[in-house]
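In this view, the complex is presented without one of its protein chains, the others remaining in place.
What follows is chain A.
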């Protein structure tokens, strides 16, 4: 669901004054390619700075914090060979990583202003926006929501089910803490109180389909609350409805999936799964508990490496496990009898939206004529249509891509 981070790796530019100033004296022709490029870069920087100073309207990322960036960012995308060689060894890896996270934003602002050479490359990613730090709570944000937003944005809570349950549980606390102001009714006012809480969550990380569906149901329940009910009773009723939703749509649904899907596993099967889906984990454990003898191949990928957790759980239960990273998939696919994957959502056109990399696994399975089973609760169904994984998607954390690197 969250695609891995997409980083641009323009190395940081050298110190701004590190550029030789001789370039401008020579004629355009006498300059070497690097020098010409540098000159171009300078001109571009000047232009961008001017544009920034004028507060050029209509820039896609013209947020206040970007205004300062272009000056430094101008040289970032295309450092000359010389200045790069000087700069690189002196910069510690950590600063490099942080630079990178920002580089995209900065250079995007520059390039759109200056029609830069790589605007094209950056533009295809521009609709994603960039993961932003959790903004300070605006207005009256409940502490439970503030904490949840932080957990979402740092990917401490991931997975469609976990996020939905966490959100609903937080809402239960909010509803219990809520007091209807005088001259209002709960059924009318509670939703206006909840809306900013929801937008705070969405600001931390785009809302999952599961949360959307659950919130829609909650809104319906709230508006359907009886006017005459005493406030505490109404709140209790709402909390019960939330509990029912969690139990019926998620927990019992998972149990049904466990039963059905584990019957698809036969003795001697080799099951392949990608990353870690809570439902698939339960299915595999259930099949093992019911005495079937099979082995599991867990395919994993950076940056989250969730498969390690799954392997730990499965091997603890005594299932024979094989662990590999996504690029090695081609080597094992011919041995696999069934692929089980989880889903973030399923769309009206039948498209499955799931952890980045699932498409590769499904594609390879199809090439080897291996059946692919998606384990998905019905509350994950979405009314929208998804044609590819590029138009509507979200970015993962970008810092971890470098900081987790073993050899770097």
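Everything below uses one rule, namely that contacts are C-beta pairs under 8 Å (C-beta built on N, C-alpha and C of every residue); 3 or more make two chains touch, one makes a residue touch a chain; residues count from 1.
FYI, contacts and distances are computed from a predicted model.
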| item | value |
| --- | --- |
| Name of the absent chain as recorded in UniProt (options "Translation initiation factor eIF2B subunit beta", "WD repeat-containing 20-like isoform X2", "DNA-directed RNA polymerase" or "DNA replication complex GINS protein PSF3") | "Translation initiation factor eIF2B subunit beta" |
| Touch with the omitted chain, as defined above, among A:234, A:265 or A:326 | A:326 |
| Interface residues of chain A (partner: the chain not displayed) | 3-11, 33, 37, 77-81, 84-85, 88, 117-118, 120-122, 124-125, 301-303, 308, 311-312, 315, 320-332, 334, 355-357, 359-360, 363-364, 367, 388-390, 393, 401, 405-408 |
